[in-house]
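Here is the structure we will look at, set down as structure tokens.
Of the protein chains in this complex, one is absent; all others appear in place.
And then subunit A:
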Amino acid sequence: MLISYLKIAWRNLVKQKVFALVNLLGMSAALCAVLLLSLTAYREWSFDQFHENKNSVYQIVNEKYLNGGDKPTITKSVAEPLAAAVKSEIPGIRHTTFIIAFDLPIRYGNNSYYLNTKLANTDFWEMFSFPMIKGSPKPKNGALNEVVITQKAATKLFGSSDAIGKAIEINIRGRWVPYTVGAIAENVPANSSIRFELVAPLESDPDYADIKGKWDVSTNPLFVQLEPGITRETFEKQLNILREKHYTKQDEFGSAKFRFKSVALKDFKLSEESYFFAGVNKYYPWLMLILSVLIISIACINFVNLSVAKSLGRSAEIGLRKSLGAINSQLFIQFWMESFLLCAIALIIGVMLAIGILPYYNRQFSQQLNWGMLQNIRLVAGIVIVFFLITLLAGGFPAWKIARQHIITVLKGKMTLNKGNHTRNSLIIVQFVVAVLLFSSTAIIWQQLNYIRKKDLGYNINTVISIPLDNATPAIIDKMKQELAQLSEVKDVSAGMNNFGIGTDGSSGNWIVGFSFQDRQVSTKFQKVDYNYARTMGMNFIAGRDFSRAFGTDSSAVLINEAMARQLGVKEPIGTSFEFSDMGQVHVVGVVKDYNFESLRQKIDPLTMAIAKPQDLSYMFASVTTANLSATLDKITKEWKEVNPLSENPPSYLNDNIRRLYEEEGRFSNMLMSGALLAIIITCMGLFAVTVLTIAQRKKEISIRKVLGASVQSVVMLLTKDFLMLVLIAIVIATPFSWYFMHQWLQQFEFHITIRWWIFMVVGFVAVAFAILTVCLQSIHAAMANPVKSLNRE
């Protein structure tokens, strides 16, 4: 029986090539897209799931409201004594560890390598599931100079020889510190957000003494593991009781609204609040899933419409089978089998397509998918189940519709699924709604990204080079400054502790300081910078001057931005003085025009800048005047490598760093754009096939009209009109949805475009153009045909 079904299904496919092709192409493209998109979403969600303690490990973060703002700011670092306090004062805390992340140069013999290094407490190994290959991560007698390295790092450093006990040196904070290798861990799984090649004891950090026991400096993120049975809510409650006890006097944030929160281990990858947040918006995996559902439903709709329309030609067969004793369920199975066969072929093509474009996909969208993920039985089972559902959806509905047809009407060849035109038209509208929705969203995202690219940020991004200092010593920094001063292209040189955008080192951060001013609590973002900062960056002054050596050390001088000046609320900000953090009494020497020192997602917060000590500087900035930007960059890169051979991250122009800030959006819009394009193509293919069928059905009508004197235009109009109507309805339905979603999306940017009505006009016009092109070709063909031919055949 099954064989007979398959046979007839196959012969039908071969016979109706256009439909088979449309269905097959649409379905395989959709399945390919769905496979890639859902694997991407799956991968994001699978992060950190391998930890045994994934349900009991949390990161402590603190949440505060700056100057009565309504959006909380999260800082991810806490004070060092909090760890001990949490462990001793809150019941039910099993382990705690700090984690500090670095890229540090490691020296073994004459070779040095940069390794992704973490400094952590020994509890780290209890809390997270990183199995050892050899040795124990807990040194006997508590030695502080033993490190754990991964298998990969061991091979990199020592080749095939045994790594255990080998002496290495690590360059921490500009100093070479000796360590021995105590244990070798397995390589970190690809879906771990905590990545390392080497883990050293936190206490071995030379700067550890500076923070030990101090409640007023928060430098490192803290992680805790709760005992079983302790809920996150009780823990957070206890934590905030603890906060009141220890932070009353030394409240570092100057804001009473600060409170502790926790971030669960399973959210480390996708929560913006987590220390390991990788920049992927937590909604994006969902959006990918939604996108794949949309694409597959468009393909399914094609399938349904074509199958129903196609079955008209098989009315005799259906009736006949019924008269031969087939019951509805058998017919249902038969037609479902046909869909299944088609879907199975489409799946095979789709998978092959996916395998083929995977490297391109990974490159284009910075993904790291691999087919090893398919070794996961549950994932494969999921794919199979979803596939069955798709065939049931795509083939089941038409099968059900066909099988239910009354036998007599069918036998008389009068099977009119014309009532089904209603269904068909609704489905076509759904397709176009999806296509228009995706298309207009893409257009708006593209506009916003364009706006971001073009927006004047208030400083010079095109001719300023940022050099990540990694862990260069003050001597090296001085040397580099001198070298740069000698280059004719370099106009000005300065430095700071924060980068602009995201540099080649991939890091960013902020520092918030609160203090009291005229009996008010105010808080400000704080940056330490070097002399000549504002001039090098090309910032404009509202009043006052830049930091300058001409005025002595300027050590008690600060620069503020307009927002800060507004917050202080004094008439003459220049010369205003206040007690500021651990700097003591400071006075304002200059007010710079507001500039976007953070991303355009955020509004411009109050900002205060002070002169940095050399060891606080993390980035050097050089403004250049040159005709050949890339040659100058190469020159400076070479210079830097010579001055600091240990440097890892190359210099880059600020506009590059800024672009990196919005990479995620760029990637997302690319993905959406591809999805939209695919959706439109599949929709149009379906429309094409439906048109072919409709015209075939109306051939006689067209001929009669022509014989009666209808012109070609009027016939084309007749055939096109109905479909155009559908597209127009779809545009009307899709526009408000699209407007709403995109309005929501834009809200994440403090600086954003306004959605203009004409964008929907443009999108609508394009959709109509596509539809007309698809339908017209066929209609014209039909309208031009000789009417006698089709009339004779009747």
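As a convention for this text, a contact is a pair of C-beta atoms (placed from the backbone, for glycine too) under 8 Å apart; a residue touches a chain by one contact, two chains touch by 3 or more; residues count from 1.
Operating definition for what follows: contacts and distances are computed from a predicted model.
**Q** Can you tell which of "Sarcosine oxidase subunit alpha family protein", "Dehydrogenase", "Putative flagellar system-associated repeat" or "ABC transporter ATP-binding protein" UniProt lists for the chain that's not drawn?
**A** Options "Sarcosine oxidase subunit alpha family protein", "Dehydrogenase", "Putative flagellar system-associated repeat" or "ABC transporter ATP-binding protein" narrow down to "ABC transporter ATP-binding protein" for the missing chain.
**Q** Consider the whole complex, including the chain that is not shown, and state which of A:I327, A:A485 or A:A631 touches that chain.
**A** Hidden-chain contact among the options goes to A:I327.
**Q** Among the options A:R11, A:R549 or A:K700, which residue touches the chain absent from this view?
**A** Within the whole complex, the residue contacting the unshown chain is A:R11.
**Q** Taking the entire complex into account, which one of A:E63, A:E169, A:E236 or A:E317 touches the absent chain?
**A** A:E317
**Q** Just the residue numbers, please: which parts of subunit A touch the chain that's not shown?
**A** Touching the chain left out of view, subunit A contributes residues 1, 4, 7-8, 11-12, 15, 316-317, 319-327, 330, 407-408, 411, 413.
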